[in-house]
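Here's a structure for you.
Left out: one protein chain. Kept in place: all the others.
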Amino acid sequence: MKSPMRLAKAEDVRAIGLAPAAEEERKPRLLAKLKELRGSMRSLAVMLDTCVKCGNCVRQCHSYLGTGDPLNAPPARADLMRKLYRRHFTLAGRLLGRITGAEDFDAQTLDAWLTYFYQCNECRRCAVFCPLGVDTAEVTIAGRHLLSELGMVPRFMQQVALNLQKTGNNMGIPKPALLDSVEFLQCEMLEETGLAVKIPVDQAGSEILYIPSSADFFTNVDTIIGVAKMFHALGASWTISSAVLEAANFGLLFNDSAMRAHNRRMRQAAEELGAELVLQGECGHGWRAARLCTEAASGPVRFRLMHVLDYTARNLGRLALRRLSMRVALHDPCNYARAGDLIDEPRRILRACVEELVELAPNREETFCCGGGSGILMDEMMEIRLKLGKKKAEQIQAAGRIDYLAAGCSICKAQLPHVAAHYGMPDLAIGGVMDLVGKAMDMNRSTGGV
Amino acid sequence: MSYVDVNGKQIEVDEDGFICDPDLWNEEIVRCFARLEGVDELTDDHWKVIHYLRGYYRQFGIAPMIRKLCKETGFNLQRIYELFPSGPAKGACKLAGLPKPTGCV
Partner (left out) sequence: MFFFGYILPYAAAAVFVVGMVRRTWDWLSRPVPLPLTVSSVAGGRRARAAAVAKELVLFPSLYRGDRRLWLSAWLMHASLLVVLVGHTVGIAFAAQQFRYFGASKEASVWLSGAMGLLVGLVFTVALLTVLYRRAANVEVKRISGPDDYLALVLLLCVAASGLAMRYSAEVDLAEVRTYLAGLLVFRASPLPRAWLFLVHFAAVNALLLYFPFSKLVHLTGAFVGRSLLVQPPPVYPTPADGPTAAPLFSQGDRP
């Protein structure tokens, strides 16, 4: 099956600093890069060798369960790279060929890679169920990175990368537009609370640099409102930076160099503003990139790094929250539950903000992905996205009547409404965790207020 | 690249049907795009949204926040969806000749 996903044109790929490979150059470059990558990533090296095909992960992968496509089963997906690896880099594969699962590069190789590495949400649920610790997301990440080294980048990723290059955020919001939006939000909050709740922009000397998701300034305004109210109530010294208005780091999802470049934006902004604490906003993979990759991507840093949900959970005692009479279900974003260490924090926050918190099953470390993870948000992929979201939809349906689905990640927030609508829950309200903090906060009673 | 025929003139659009050169935008194009988007009749309410988006884009180079769009036009989100079935980002922005909003939306 050929993927409907659109690729960026050669000149657009060049515009983000990548070099497209000519047809005949593809195989040698792919092999050379694979060799290089395998040489520098222990995870990839060991995972290409050790899968025993026990099949335990197969039925744990929502991508396989939702699409029913055999090549979406994690070991089959990883085999797309493994067969090339065996053929060219192992003795047995070179000598015995197909008996060992080795297969050479052919006309279908890249199509298959593009199709199946972009139907894996990099959710790492398979890794949780693999007795040997084979994490197919690592293979997917490596695969996408290799594709980008051949100039094969989804148009969606390319556009985001271009926006990042120009404005430091995925949506391409320039500073004047940001200031206008901030102004508007401040008016809204003034109207609602009667208080001058501020969203400081580029305020040098602030203790905290808050990194929102740029979608907070388009669709998810309640998230940034919740955050601003919390900071206001705590009397915190904080700012956002117009240079890095983006917690997401799509580079992690398609090209390593782009990942590092964005990571350095964060470091640079923190240093310029003199922030001592960098707080990441509601974005799943962005938290992973910030927490696990900053040291490698940006070198030693002087600031502390925390997630806003962790920060909020620690400060719950200082916020005057009244429980909203709502039945709220919590969706654990993959990158919070697997790698992010943000499992109890959202629960503690929600218990303080709403009357009833419902758990989806399975949850926590075994959570299912929303189906948009790893940036599979392309419009042309909608049909596949809905299949990828099938498991999540079933979980939500099983939770019974709920008033709100809390998903503290911008990708989830973008993907879940489509999933909910498609699977018969068009009226389900979906939003962030901080949104509810904002709504539950009694601004005039919170301690530490200005 | 694909082209949309607007009264005999070929207007270049991207794969999602968004205009490639926002400067070429005019009301003729809106009428043509509207048909493609399943908007049968362009009412004053449609034009209000379109002109607001257009003005904002000219000033700031990007689409406004959805909440601001609602507030400034006086339409709630539901009304916007009634006017533009594919929503504010994919429907209204397309008709107003804005580039497609991208990112986590």
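The first chain written gets the first letter, and so on, giving A and B; residue counts start at 1 in each chain.
The rule is simple: a contact is a pair of C-beta atoms (placed from the backbone, for glycine too) under 8 Å apart; a residue touches a chain by one contact, two chains touch by 3 or more.
Fair warning: this is a prediction, and the values are worked out from it, not measured in the lab.
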{"item": "Interface partners of the hidden chain - shown chains only, full complex considered", "value": "A"}
{"item": "Touching residue (missing chain; options A:30, A:57 or A:283)", "value": "A:57"}
{"item": "Residue, one of A:301, A:324, A:399 or A:429, that touches the chain absent here", "value": "A:301"}
{"item": "Contact set of subunit A toward the excluded chain (per top definition)", "value": "16-18, 36-43, 45-47, 49-60, 70, 73, 75-76, 79, 90-92, 98-101, 124, 127-135, 138, 161, 164-165, 255-258, 260-261, 291-297, 299-305, 338-339, 341, 365-366"}
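Just so it is clear, only the chains that are shown with their structure count from here on.
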{"item": "Subunit B to subunit A touching residues, read off their complex", "value": "15-16, 59-68, 71, 89-90, 101-105"}
{"item": "Contacting residues of subunit A [partner subunit B, same complex]", "value": "6, 155-156, 159-160, 163, 169-174, 176-177, 180-181, 184-185, 188, 213-215, 217-219, 221, 248, 283, 377, 379-380, 410-411, 413-414"}
